[in-house]
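A single protein chain has been removed from this complex, and every other one stays in its place.
Right, subunit A next:
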Amino acid sequence: MRPFKYTNAKDVTAAAKMLAANPDAKFLAGGTNLLDLMKEDVEQPNELIDITRLALADIKLISSGTNKGGTSIGGLGKNTAAANHPLIRQNYPLLTQAILAGASGQIRNMATNGGNLLQRTRCSYFFDVAMPCNKREPGSGCGAMEGINRMHAIFGWSEKCVAVYPSDMAVALAALDAVVKVRNASGQERTILLADFHRLPGDTPEKDTNLSHGEIITAIELPKNNFADKSYYLKVRDRASYAFALVSVAAALEMNGNKIAQARIAMGGVAHKPWRAFQAEKMLVGKEATEANFRLAAEAEMADAKPLEHNKFKVELGNRSIVLALQMAINGGKS
């Protein structure tokens, strides 16, 4: 851990300004990811701007604009609060399940919604400064590509980086067409679709997201939808709790009679970002919600997977997980 300056932001725009003014500064939210990385010398900010006291924790109905009738979750609200809020539990149980499938009770009590979106990969080569890692140190090489890559990506990776993005919450948010609201140093706001918020590694794996330095996440907006009674978050992992996903699937269906009117499927543990299974979704629309159709959709999606040496199992596991998550969703959460 390097020495750093600790500062406090008095309002949201001021926070963005302070960050913009120092290229080596970082926001401190719950600190559950950032501080771990600083101790290991992976992150090396010279200033931490504490934003925890900013009034950005509200969860409320959106009363105007494109997402009217949807729900807004404050960027500095805690994961625990988001998971348990009645508006979320009733209208977006998929999000509740996904948040509660992540980390532990203690960590979720500290973790913020904005911090959760910006948590960094758990790739062990990224975490160990003795190892090469293009994400941590561009140009140093990828340790995982030919190393131990059981946990790594099967979609969308590049020669530079095969890491996966770890958040569970974001996988559900991707499925729910969530939108991230950010503000910059001039006080201007913009919105980014969650599905476009995180990036594939390409040639710049050091950039996880499309957020610019100097922007602060103020809220996450969930549009109104009809998925609440037919959704499910499935997380397959090496132990029953407190482990990152091998594969996870957020599945949501809206029915029209016995036909699927809308389908949303996002996967975790398979790519550098929450992986929307657009192909599978498209195949399901207008079809009956049968196991056979689920299977065809899953196979279509997984056909493009490019596994690495140790994670070939993720293709079959992804297949099965999509099918199971859809079955659970259609049965209202029961197998």
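Please note the rule applied: a contact is a pair of C-beta atoms (placed from the backbone, for glycine too) under 8 Å apart; a residue touches a chain by one contact, two chains touch by 3 or more; residues count from 1.
Throughout what follows, contacts and distances are computed from a predicted model.
Per its UniProt entry, the chain excluded from the display bears the name "Xanthine dehydrogenase YagR molybdenum-binding subunit", taken from "Lactate utilization protein A", "Xanthine dehydrogenase YagR molybdenum-binding subunit", "Branched-chain amino acid ABC transporter permease" or "NADH-quinone oxidoreductase". Check A:F27, A:Y125 or A:W275 against the missing chain and you find that the one touching it is A:Y125.
Across A:S72, A:T96, A:N134 or A:S321, the single residue that touches the chain missing here is A:S321.
For the chain missing from the display, the contacting residue among A:P3, A:P86, A:G139 or A:G257 is A:P3, taking the whole complex into account. Within the whole complex, the absent chain has one touching residue among A:E159, A:E189 or A:D238, and that is A:D238.
Contact with the omitted chain, checked across A:D11, A:D24, A:D41 or A:E288, is made by A:D41. Seen from subunit A, the chain kept out of the figure touches residues 1-3, 39-41, 122, 124-125, 127-128, 130-131, 143, 146-148, 150, 234, 236-244, 246, 313, 316-317, 320-321, 323-324, 335.
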